[in-house]
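A short write-up of the structure that comes next.
Only one protein chain is missing from this complex, and each of the others stays in its spot.
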Amino acid sequence: MPEALNETDLERALARLPEWRLEDGALRRDLRFADFVGAFAFLTRVALLAERLGHHPEITNVYREVTLRLRTHDAGGRVSQRDVDFAAAVDETLAGG
Amino acid sequence: MPEALNETDLERALARLPEWRLEDGALRRDLRFADFVGAFAFLTRVALLAERLGHHPEITNVYREVTLRLRTHDAGGRVSQRDVDFAAAVDETLAGG
Amino acid sequence: MPEALNETDLERALARLPEWRLEDGALRRDLRFADFVGAFAFLTRVALLAERLGHHPEITNVYREVTLRLRTHDAGGRVSQRDVDFAAAVDETLAGG
Partner (left out) sequence: MPEALNETDLERALARLPEWRLEDGALRRDLRFADFVGAFAFLTRVALLAERLGHHPEITNVYREVTLRLRTHDAGGRVSQRDVDFAAAVDETLAGG
């Protein structure tokens, strides 16, 4: 059962995820792409990652803008290590190509 | 330039789109699928439809739940005939294949 | 390390997968959809399944036609239990919706 991170561990995790911030108990990252095609190709990467990791983000998309929110249902809707790992995997996907 | 529908035309359109409702000036439909794979396969259909029609919805996805919101930026963020056509195409996609 | 199925196990597996046939040492299924959107939405399901199962098919797509071929590289390019499981998961995805 995944547990919510305590405040110290959460601060440490956020220090390594400069593109993410804490909002309403979840990790949030906003992204803007060149166009809708770029945005949806990114969402496809996120979806494939989600199935591999067995963990799913909240997704919002309006044309070329995407917002991801990460929280763990089984940890009371708060941030667990699974969210931190997912955020790091998203960042790696964007860096890598 | 697409125009916002007047109240009469909007009511007529909504009568033919029973799964959609008006909320904050946009057409909204909520959908639930068997799992994330079903939800994301549907979003892929919506994305392909959007590129074909040159009109893009606002998308929210949390695991197997999807919300679509339709409004027309060039019509002051209100509902135009393009949104009504898009909603009908989404309904057809779900019915058909 | 996955092993190639022996002839008896392969025949038993094929008996439970009537839509698949053996061709050049691989499991093959041909599918036809209503249009390209249907075909690509199906491929998205297959891709998500592949990441979840850690096993990837050979994909061919021409407009509304899709061919999947399954073989296991680590089993000498022949059919292993992983291919049989993947084929069953594809069939289930098509049945389920």
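Brief remarks follow.
By letter and in written order, the chains are A, B and C; residue numbering begins at 1 in each of them.
Here is the rule we use: a residue touches a chain if its C-beta (ideal position, glycine included) is under 8 Å from a C-beta of that chain, and two chains touch if they have at least 3 such contacts.
Keep in mind that this is a model prediction, so the values were computed, not measured.
Considering the whole complex, the hidden chain is in touch with A, B, C.
Of the options A:P18, A:G54 or A:G96, the residue whose C-beta touches the omitted chain is A:G96. Among A:A13, A:L27, A:L48 or A:V84, only A:L48 touches the chain left out of the display.
Within chain C, the residues in touch with the undisplayed chain are 36-37, 40, 43-44, 47, 50-51, 56, 58-63.
Touch with the hidden chain on the side of chain B covers residues 44, 47-49, 51-52, 54.
Think of the hidden chain as still there; on chain A it touches residues 34, 36-38, 40-42, 44-45, 48-49, 93, 96-97.
Simple rule for what comes next: only the chains that are shown with their structure count from here on.
The mean-CA centres of chain A and chain B are about 26 angstrom from one another, to the nearest whole unit. Residue positions 44, 48-49 of chain C are each in touch with at least two other chains.
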